[in-house]
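Structure incoming, see below.
For this view, one protein chain was removed and the others were kept in their places.
Letters A, B and C mark the chains as written, and numbering starts fresh at 1 in each.
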Amino acid sequence: MSVLLGLFSLVAIGAGVFFFVAGTLALLRFPDSLSRLHALTKADNLGLGLVVLGLLPRAGSPLAALKLIVLWAIVQLSSATVAQLIGGALRRQDAAE
Amino acid sequence: MSPWIIAGFVGAGLVGLGLYALVVNAQPLRKLLAFNLIGSGVFLVFGIVARRGAVGPFPFDPVPQAMVITGIVVAFAASALAVALMLRFAEETGRVTLDPDVWTKPKPDDGAEDQ
Amino acid sequence: MILFDLGLAVLVLGVAAWTIAAREMFSAVVGYVAYGLLLAIVWVRLYAPDVALTEAAIGSGVTGVLLVVASKRLSLLPQADAPPGRGLKRAAAALSVLVAGVLAAAVLTLPDPAPSLAPEADRELAATGLGNAVTAVLIAYRSFDTMLEKVVLVLAVVGVWSVAPDRFWGGRPAPLGPPRPDAALVFLARVLAPIGIVIGVQMFWVGADEPGGAFQGGAILAAMAMIVMMARLTEPPRIDSGRLRLALIAGPAVFLVVGLAGPLMAGSFFAYPAGFAKPLILFIEGFMVLSIAVTLPLLVAGPPSRKGEE
Partner (left out) sequence: MNDVLLTAAGIILMTVAAGLVRVLDGPREVDRMMAVQLLGTGGIAALLLAASATEVAGVENVALGLALLSSFASVAFVTASPGTAKRARAGER
């Protein structure tokens, strides 16, 4: 059982790392701001989400696990909102130009 | 090479970088950033003193750490005061520089004045 | 491990170099925010989670807002910087290299074994009833120091206010947000603020035993007040409000009163009576949290800039 859980952690964390790498590559390589924003939110949400998922079996207590989930939810909330705000700011800037 | 030595060198490097920028930049906000770099460099050097003082049950000496915490808060208060001063200064004069040469030369008509 | 530390060191120095070399003020400020985040990780590596939390909340979060807003306002004005002369640059570089070199040499020649107050801090820890030695240093061993630091915060607020033009004295600071904030921002403030308040209070409460404490909890509460103001759900308060001023000085005042009562209760200035130390410490810290949560947003909001009659 613990071997399975360990494997699960490894796979989830590995996938999380992948999304961070992909998000960063996209931030560096994508041609315009809006598509970079799109890529960034993937790294924010999926990357951190998968890392948290992978760490859940290793959390010492149910409360510690809950803390991890709350943390992820907070990042979800604020990063999604910030993406929306940045998108809006981009559109206003483009309209002004 | 232990981690604390690396952090100590980073602190020393930050003080050097900040000092250079503090002298060279004429813009007050840049000077403020430079000043904060110096401050955090000093905090880091003090932080390694805390790390090296690990005796007994703690992996650190709590006394320098507590002083760094108060230091960070005071540094923020000082930054806020500096920002208030420079915004007011800019509002009064329409300029953002501490370069003495700019102030002794006649003022260019840049259209920034609205009073 | 060592690779991680070396990489982090190069990163911190690189971002710091960027903040001083950047051509535009705004990108320098953005670099500084990133620098604050990285510094918090360095503090974790130095086994200083309390400092890391303070750096993350104040050094990066609240200072970031202050600097971003300031750079945006200043960038509206013409920049009239003459580039520094070569002589000045060389002299400054020589001076910086000298100072950094002396500091680095000092780091290498720190006394061995290192002087430490950790044993002393540990010896009396049980008497304070606390589990977090850093909190014990702040509120018990060096309480006078911490009380004066709270006074410095009040003085900073007075300093910021005194920059105001006479005609606005007693009015409100400029709003932190746009006249018609984005609906998404209002949503974020409405949802994040209650969660943040719970977490801030929790961080203050667990600070007795775990990393956290009055500064960190207060800073998070302050940040929540700021986001509510940025979404224009509330306005910065009038600076002549009596309640506001009471909240500002509550922390240092309660601290001072308890300290002055020390000679009567425990035989010495700023001493706590045996067996009653922890409740007293939490009592003081509660008021400190209140004062910090009020002070930091006021410092970011700046001097009053409108009359704000109601």
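The rule is simple: a residue touches a chain if its C-beta (ideal position, glycine included) is under 8 Å from a C-beta of that chain, and two chains touch if they have at least 3 such contacts.
Computed from a prediction, not measured in an experiment: that's the story for all the values here.
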Inset, instruction - Touching the absent chain in the whole complex: find that residue among C:Val99, C:Ala121 or C:Leu185. - result: C:Leu185
Legend entry - Interface with the unshown chain - residue positions in chain A: 6, 9-10, 13-14, 16-17, 20-21, 23-24, 27-28, 33, 36-37, 40, 43-44, 47-48, 51-52, 55, 58, 64, 67-68, 70-71, 74-75, 78-79, 81-82, 85-86, 88-90, 92-93, 96
Inset, instruction - Extract the touching residues of chain C with respect to the undisplayed chain. - result: 1, 3-4, 7-8, 11, 15, 18, 26-27, 30-31, 33-34, 37-38, 40-41, 44, 47, 49-50, 52-53, 56-57, 60-62, 64-65, 68-69, 72-73, 75-76, 174-179, 181-182, 185, 188, 192, 195-196, 199, 203, 206, 210-212, 216, 220, 223, 226-227, 230, 305-306
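The definition used in the following text is that only the chains that are shown with their structure count from here on.
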Inset, instruction - Give the label of the chain whose average Cα location is farthest from that of chain C. - result: A
Inset, instruction - Provide the C-alpha centroid distance between chain A and chain C, rounded to the nearest whole angstrom. - result: 28
Legend entry - Separation of mean Cα positions, chain B and chain A [Å, integer]: 32
Legend entry - Whole-Å gap between the CA centroids of chain B and chain C: 14
Inset, instruction - Give the residues of chain C that touch two or more other chains, as numbers and ranges in rising order. - result: none
Inset, instruction - Mind listing the chain C positions that touch chain B in their complex? - result: 1-2, 5-6, 9, 12-13, 16-17, 19-20, 25, 28-29, 32, 35, 39, 42-43, 45-48, 50-51, 54-55, 58-59, 62-63, 66-67, 70-71, 73-74, 77-82, 84, 88-89, 91-93, 95-97, 99-101, 103-104, 106-108, 110, 114-119, 121-122, 133-134, 136-138, 141-142, 145-146, 149, 152-153, 156, 159-160, 163-164, 215, 292, 295-296, 299-300, 302-303
Legend entry - Of chain B, residues touching chain C in the complex: 1, 3-21, 23-27, 29-30, 32-34, 36-37, 40-41, 43-45, 47-63, 65-70, 72-81, 83-88, 90, 94-97, 99, 101-102, 108, 110, 112
Inset, instruction - Would you pull the chain A residues touching chain C in the complex into a rising list? - result: 70, 74, 77-78, 81, 84-85, 88
